[in-house]
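One protein chain is absent from this view; the other protein chains keep their places.
For clarity, chains are labelled A and B in written order, and residue numbers in each chain start from 1.
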Amino acid sequence: MADISAAPTRLTIGPGPWAVRTRRFGELARKVLSNPTTLIGFVIIVGLLAIALLAPVVTTPNVPDPYQMPRDWGARDAPPGTPGHPLGTTSTGGDVFYGVFWGARTSLQLSVIVVGITVTVGVIVGSLAGFIGGKVDEILMRTVDVLLAIPELIFALAIAAVLGPSFGNIIFALSVVFWVKYARIIRGQIIHVKQNEYVDAARVTGDSKFRIYLKDVLPNSVTPVMVQATMDMGGIVLTAATLSFIGLAQAGLVEWGVLVSDGQAGISAGKWWASTFPGLMIFLWALAFNLVGDGLRDVLDPRTEDR
Amino acid sequence: MTAVDARAPVDPGNTAGRSVITLRGVEKHFPIKEGALQRVVGQVRAVDGVSFEVRPGETLGLVGESGCGKTTLGRCISGLVRPTGGGIYFRLSDEDAATLDEIEAIPVDSRTPDQAGRIRAIDSRHRIGSMGGQAWRTYRRNCQVVFQDSFSSLNPRQLVKDIVGRPLKVYKEASGAALTDAVVSLLESVGLGRQHLFRYPHQFSGGQRQRISIARALALDPEFIVLDEPTSALDVSVQAQILNLLHELQEERGLTYLFISHDLGVVRLMSDRISVMYLGQVAEQGTAEELFVDSRHPYTQALVAANPDINAEPDEEMKGLEGTVPDPANPPEGCRFHTRCPVATPICGWEVDDAVAWLNAHEQLLDALVDVERRSAFDATLVFSGAEAATAVVAALENGTAPEPMRAALAEFSADDHKVNVRFTPVRPVELLPIGGERYTNCVLYSPQDVVVHH
Partner (left out) sequence: MTAAASAASKQATAPLVASVQDLQVHFQSKAGALHAVDGVSFDIRDGETLGLVGETGCGKSVTARSFMRLVQSPPGVYAGGRIDFWSNEARQTGAGPVDLLSVSDAEMLDIRGDRIAMIFQDPGKALNPALSIRSQIAEVFYQHRSEELLAPLGPDAPRIVRRAARLRTTGLERLLLRLPPLRKDAARLRTQVDNMVAAALAETQIANPRKIMDSYPHELSGGMKQRVLIAQALACNPDLLIADEPTTALDVTIQARILELIAELQQRHQTSVLYISHDLSLVREICDRVAVMYAGRIAEIGTTDDVFSNPGHPYTRGLMRAVPSAHHERGRLAAIKGNVPELIDPTPSCRFSTRCPYAVELCHTVDPRLISLGDNHGVVCFAHDSAIDLGVRPEELPTFSRRTS
């Protein structure tokens, strides 16, 4: 650090606040991506997003609903390389290539919606519990404890089964199950962050509780949530695939879990392609977000970040 | 909002005849909770009856060892925690203080409605926690804090401009370019500059971060700043820079400081008057000069003797104290320092716990001790496993292997087979009393304490 008393009083203001903030973000991004495994994860994610984006370009969307698998009854169980069906077809004539591309869109929508809902609900509940404390904390957290005691997958399965097979119900079931984790994480963080002297300093200036929460407490508490959310982007697709694999999504939906399920009967007969390609996509999706989540955790860890 | 709206009930410009902060018997007890039902099983008496005042423009040093309650007291004064007893008053006039003295001497039940009303009126204008909104805002603006840990006291996600400018924003004092200019001039007043505006706290060294904290505390142009060990995390050469800065700012702005520290050298350098705290209470108070050159309380003397000093005579040896600081959840009777005091007298508060602690040093006797049946803090039956141990204890109490003042404080002791009855002369808690000039002490050697309870 430069000698402050000897530093010339420059009248230039240097980079403005926005430049500083974007530079900080840039530094962070560079740090995250400097880890080779994180970089691999990031590249896979970019690839998967490209697939989702290019789906309407490289395939002809099915009408009226592009998320309904087009059937080519004339080419059932066609192996990969068949003209018009580069990755083959299923036993019901569904195009695996179409499924892989449009399935990426389904997965993206699914994970963004579920993560969006669960993070919002979780952060609100966890914040109320952690910041207000006392009785509110007691009631909210005991509720959370009860929900956490039920295994995630079984809980989601039960909800989806009760509501009937539909993709919307899967989204709902996953949202009900996944917010609890975030509430837990954010509450723990807030209780920890609340003890920092900068929170006391803000109280001494006379700032309102809500503004202290917004400016001091929340921004310093969210990083573990961001890490968890990144990982859940992968985990949710995996869980949803499980649910649709056992038939909780409507039939014919272009979703990787449904495709794996459709193709599994043929595997023993040597028709490996119908399950393998969508299965590989699920694997890549879950892996990529986990890799990036891990990298984020290393860099965003408050203990290593600011020193 | 304009500055006129934020005027204090007492004209802030006129500082004659009023204090900045007045403490009247302040207590802060933390409950100890246990078990599944979180039952309260005891109280940690972090601050236990502290009274003093801070006069305009002075620096009052608050010194003591870890766990003496100085930081908790600082947090009470800055309004961060609510005291559980007593009152903290802001800008209390001498006249009002006299009124409080007069009325509070009367028991609550026998006060007239008029007297109760006068107390309420004073509380609503001056007492922290009971103030009206306007008075509270005035106090909030005028009482700021600089914390010890400059790493935890600055929000790592805010830019220096936002940290220092925040108080101004809260009170809508400035915005836009005016805010930036105000922040720059604050930074310049603490030796930083415009080039530091858009940086994050982690980009600064410890000393610079403490400068940022000081700039933030100065933003609302307060009258009073609580400095809670502001330099204890810094190296000496940097500490000197910060202490000098605090000095200059006080001179320029007529600030009043409460300077909390465990470092005697630093407190001496910074303070006009000093309060020495021990186990939640003030043991001695006086001008800095008096306290160091001619300390009266044995604890103050022990602190000074134990403090390594670069200017001490070469043959002057550091002397420590025996024992450890007692548990603040169960403080000693009488004078709290008597358990470690080298010059303790029989009326210092000897009690059953002291007898047990003395047994601690005698392995066989302690092993033989089965039970202590307490009738009060001063009266108990010690039950031993055998009659020999009981005889040995009585012998030790008689012939003087037990400390002399403790033996003299025994009103009665007798062996009854394997039991020993001990009863000490009960004493009252000591009080902080004046001993001339600005000096106060709670030591029975100097102030005429009425401590012995006569039957």
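Everything below uses one rule, namely that a contact is a pair of C-beta atoms (placed from the backbone, for glycine too) under 8 Å apart; a residue touches a chain by one contact, two chains touch by 3 or more.
Fair warning: this is a prediction, and the values are worked out from it, not measured in the lab.
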{"item": "Given B:81, B:240 or B:433, the one touching the chain that is not displayed", "value": "B:240"}
{"item": "Among B:360, B:385 or B:401, residue touching the chain not depicted", "value": "B:360"}
{"item": "Among B:32, B:116 or B:306, the residue in touch with the chain that has been omitted", "value": "B:306"}
{"item": "Residue of B:56, B:69, B:165 or B:207 in touch with the missing chain, whole complex considered", "value": "B:207"}
{"item": "Contacts of chain B with the absent chain, listed as residue ranges", "value": "65-66, 205, 207, 235-241, 243-244, 247, 262-266, 268-272, 288-289, 292, 302-312, 314-315, 317-322, 324-325, 360-361, 363, 366"}
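Heads up, the rule we're going with is that only the chains that are shown with their structure count from here on.
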{"item": "Averaged-CA centre spacing for the pair chain B and chain A, given as whole angstrom", "value": "51"}
{"item": "Contact footprint of chain A on chain B as seen in their complex", "value": "75, 78-80, 137, 140-141, 143-145, 147-149, 152-159, 161, 166-167, 170-171, 188, 191-195, 197-205, 208, 211, 213, 216, 219-220, 241"}
{"item": "Parts of chain A lying in touch with chain B, wherever the complex brings them together", "value": "1, 4-5, 7, 9-17, 19-21, 24, 196-198, 200-207, 211, 215-216, 219-220, 302, 305-307"}
